[in-house]
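Pasting a structure below so you can have a look.
Excluded from the complex is one protein chain; the other protein chains are retained at their positions.
Per-chain numbering from 1; labels A, B and C assigned in written order.
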Amino acid sequence: MTTDYSRQEMMAIATGREIRDGELAIFGVGLSMLAGYFAQAHHAPGVRAMTEGGVYGARPVGGLPWGIECNRLAVNAVSFTSALDALGCLVASGRCDVGIIGAAQVDRFGNVNTTGIWDGPIGEIYRPPKTRLTGAGGANDIACGAKRYLIMVSHEPKRFVDRVSYVTSPGYLDGGDAREQVGLIGGGPSAIITTLGILRPDPQSREFQLDAYFPFSGAEEILSNTGWDLKVAADVRVVSEPSSEELAALRRVDETGMLRR
Amino acid sequence: MTTDYSRQEMMAIATGREIRDGELAIFGVGLSMLAGYFAQAHHAPGVRAMTEGGVYGARPVGGLPWGIECNRLAVNAVSFTSALDALGCLVASGRCDVGIIGAAQVDRFGNVNTTGIWDGPIGEIYRPPKTRLTGAGGANDIACGAKRYLIMVSHEPKRFVDRVSYVTSPGYLDGGDAREQVGLIGGGPSAIITTLGILRPDPQSREFQLDAYFPFSGAEEILSNTGWDLKVAADVRVVSEPSSEELAALRRVDETGMLRR
Amino acid sequence: MPTNKLITLAEAVRRYTWDGMQYASGAALPVGSDAIVFGRELLRQQRRELHAIFHANTQQLNLLAAAGAVTRAECGFSGLEGFGFANGLRRAIEQGRLVLEDFSNLAMALRLLGGALNWPFVPATVNIGSDLQYRRAFEPDVHPNPNKIPSVTDPFSGKQIGAFSPLRPDLAAIHVTLADPEGDAIMLGTEWSRFELSRAARRVVLLADAIVDTDCMRQYPNLVRIPGIVVEAVVYWPFAAWPQASPGMHDVDEAHMKAMNVALGSDDGTAAYIRDYVESYADLDGYLDLIGRETISELSNGATAFLLDPYRRWLLPHAEALALTAEAST
Partner (left out) sequence: MPTNKLITLAEAVRRYTWDGMQYASGAALPVGSDAIVFGRELLRQQRRELHAIFHANTQQLNLLAAAGAVTRAECGFSGLEGFGFANGLRRAIEQGRLVLEDFSNLAMALRLLGGALNWPFVPATVNIGSDLQYRRAFEPDVHPNPNKIPSVTDPFSGKQIGAFSPLRPDLAAIHVTLADPEGDAIMLGTEWSRFELSRAARRVVLLADAIVDTDCMRQYPNLVRIPGIVVEAVVYWPFAAWPQASPGMHDVDEAHMKAMNVALGSDDGTAAYIRDYVESYADLDGYLDLIGRETISELSNGATAFLLDPYRRWLLPHAEALALTAEAST
């Protein structure tokens, strides 16, 4: 046991623990890639990782890639195809087991906004956001098609809102069977993993509730950092601390120390 | 001038004359390829030739290819892609200028049958043909999408029928604007080039009529070898004989003498 | 983590095929790359009632049809290109033993693309207006048939086009030139629709002319159009496409192409062909003996052999590829 780890590292390790050996997985750049390659380095050596550009079999070299077409990934890939292949044939098709996406805002049904921040609701007439963000990228495709996906997000009140102002990547939409109603193939978000704990959806209502908190946090801190009346699971538990093997594996992947800043 | 040429050679040269320099053209195996590469060798050096397998920039070597994936074509291609690319992106899209297809049966509206020969009409219930042929291949895609296409066929009564029993590749269907009505993108067959002459469609009715006969044939021979009441164009003409340059070019392409058998 | 997916041909057929399945191969052309030897093994193991999905007919489908192993088939081209009509297939159709559903070559590629993308339908701007749309062999009593290529309304223009049904075959046996033990594969020559098929099929088995070290794939990742993550198993089998050609590896065996098609033109000939060229060999080396070492040498020295040159340094020797196969099978 060690207590010498950052909140970001706990989040990455908790995310990585959700990934099982042998799964077909899609990672984006940054935190998502760190969590994914941590899982591969630690407990899921047979994870079949790809990027949305159709980069297969690569492991980052020389530091965290700047992007999915970065030479740090191109250097040891076994196959390069295309976005249509990776996001279409392997993700939107429903074939990919697990994806990891980030969020600027997330709401009680796991809907994600990465498009923009408006001063209040957008209203009936679409208008430019006060702060423009990065848009959907491949996250919408992962959210629509992957068998399940994980949302990684820093736990702050401004990010955890009752209803996102713009649904960039669909979670459970209005809850219940709303996803199925619009015809989405994928299973939806299976967990929101934050800097404070883990939220999981109620199987019926699909509303996210507090499933577990980290050793350094607690239900109270989490509730006060969540912008809706977050329910706490009856069997809420504490997540086990990173093992020294886990931390060592993560830090080999995070060689530039991005998660310790 | 020379008279030492076969009917098949005249047909191939007449077909090749329809192809203009710089055109994007698709050739099948056999006669179609001979006619196309003759055009390239003679008057259309800049013809951009492809096969339906996505073989680009190749010229046959060592004899007529056995198929479009034959090594006789693979040997000097500059690009190999796929059927989806060649038949889809370049032909069905409406981008290809000209294609050449063959026919077992062709009718007055230029519809082609290469699927089977039945003993009479098929009837309401589909049943196996008496003689099964090669099916549509890429010919239907060329017939649907190419800006125009040429039909090469041996001029015999059993092949020139009032109505083909099975429309494998659409000509002008029932004539008039029937093609446009079903939503086809390509322009339809611009000529039927036979061992006896050339038929072209009437611009309104789209019924094929005799446009020209070869030096060794005549309207009478053609009419008696056509299974419908073929109209003769008012300005029916005789096709000029192959020039010695044409014949030389064709025979360089047809190095195994397929057309002289 | 490297996985060795090499298994024997017999094991691949045992493990991944069953009577009545939708079996795809022939994502190639009648003269080119096809996993023909997989079809021979299907006959050796007496698989029946296959529903064959072949983008274009090949000598494999011709043989399976002649042998009576296929009862339903879908393909775009049913001949043998320069080698004429496919006698085995045509006889099976004419005699009503095999029902062939006709599409065009583009239609088959699009249906595989639709399967790969898991679309409910694929827009069709070809095959419409012809009897490919109106006649449905699998539902012969409905004419004009509205179910094979039904109409769909374009929501932008309000106009109608057609809709193809996507294909999701149970298994695809795909011929590739080079594969590594993890299933990363390089095809030389046109892909035809092998890329789309490798994503559309529920399972993929590769038949590779040669096994290479994975360093070859790292040198040429853009050539690896089939990555191992979509591949179940790899079978090492030189001349798997014989008598057809494998660009870069060997030319078409013209004499055998013709003789095989003549044989498949009769029941007796088919029986003799199966006896002599399907059941007669015990293993890969026996198969190569059957083709003839001299023929192999001649066909391998064709004009396209230069296409293989860049990869020769990574080719695993015959014995090593066999040893890896044995290792993975234990």
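Methods note: a residue touches a chain if its C-beta (ideal position, glycine included) is under 8 Å from a C-beta of that chain, and two chains touch if they have at least 3 such contacts.
What you see is a predicted model, and the numbers here were worked out from it, not measured in a lab.
Looking at A:Val47, A:Val98, A:Leu184 or A:Ile222, the residue that reaches the missing chain in the full complex is A:Leu184. Considering A:Thr15, A:Gln40, A:Thr115 or A:Asn225, the position touching the chain not shown turns out to be A:Thr115 (whole complex). Touch with the hidden chain on the side of chain A covers residues 29-30, 51-55, 61-62, 64-72, 74-75, 80-84, 87-88, 91-92, 111, 115, 122, 124-141, 143-145, 166-170, 173, 178-179, 182-185.
Along chain B, the points of touch with the absent chain fall at residues 24, 45-46, 48, 50, 56-57, 74, 76-81, 85, 88-90, 92-95, 185.
Contact residues of chain C toward the unshown chain are 117-123, 125, 150-157, 159, 161, 163, 165, 186-189, 191, 219-223, 225, 306-307, 309-310.
Keep this in mind: only the chains that are shown with their structure count from here on.
Taken as a graph of touching chains, this assembly is arranged as a line, each chain contacting the next along an open chain of partners. The leading chain pair by number of C-beta pairs in contact is B-C.
Chain centres defined as mean CA positions place C nearest to the mean of all protein CA atoms. Set against the Cα centre of chain B, the chain with the most distant centre is A. Separating the centre of chain A from that of chain B, both taken as means of CA atoms, is a distance of 56 Å.
Separating the CA-averaged centres of chain B and chain C is a span of 29 Å. The multi-chain contact residues of chain C, meaning those touching 2 or more other chains, do not exist; every residue touches at most one other chain.
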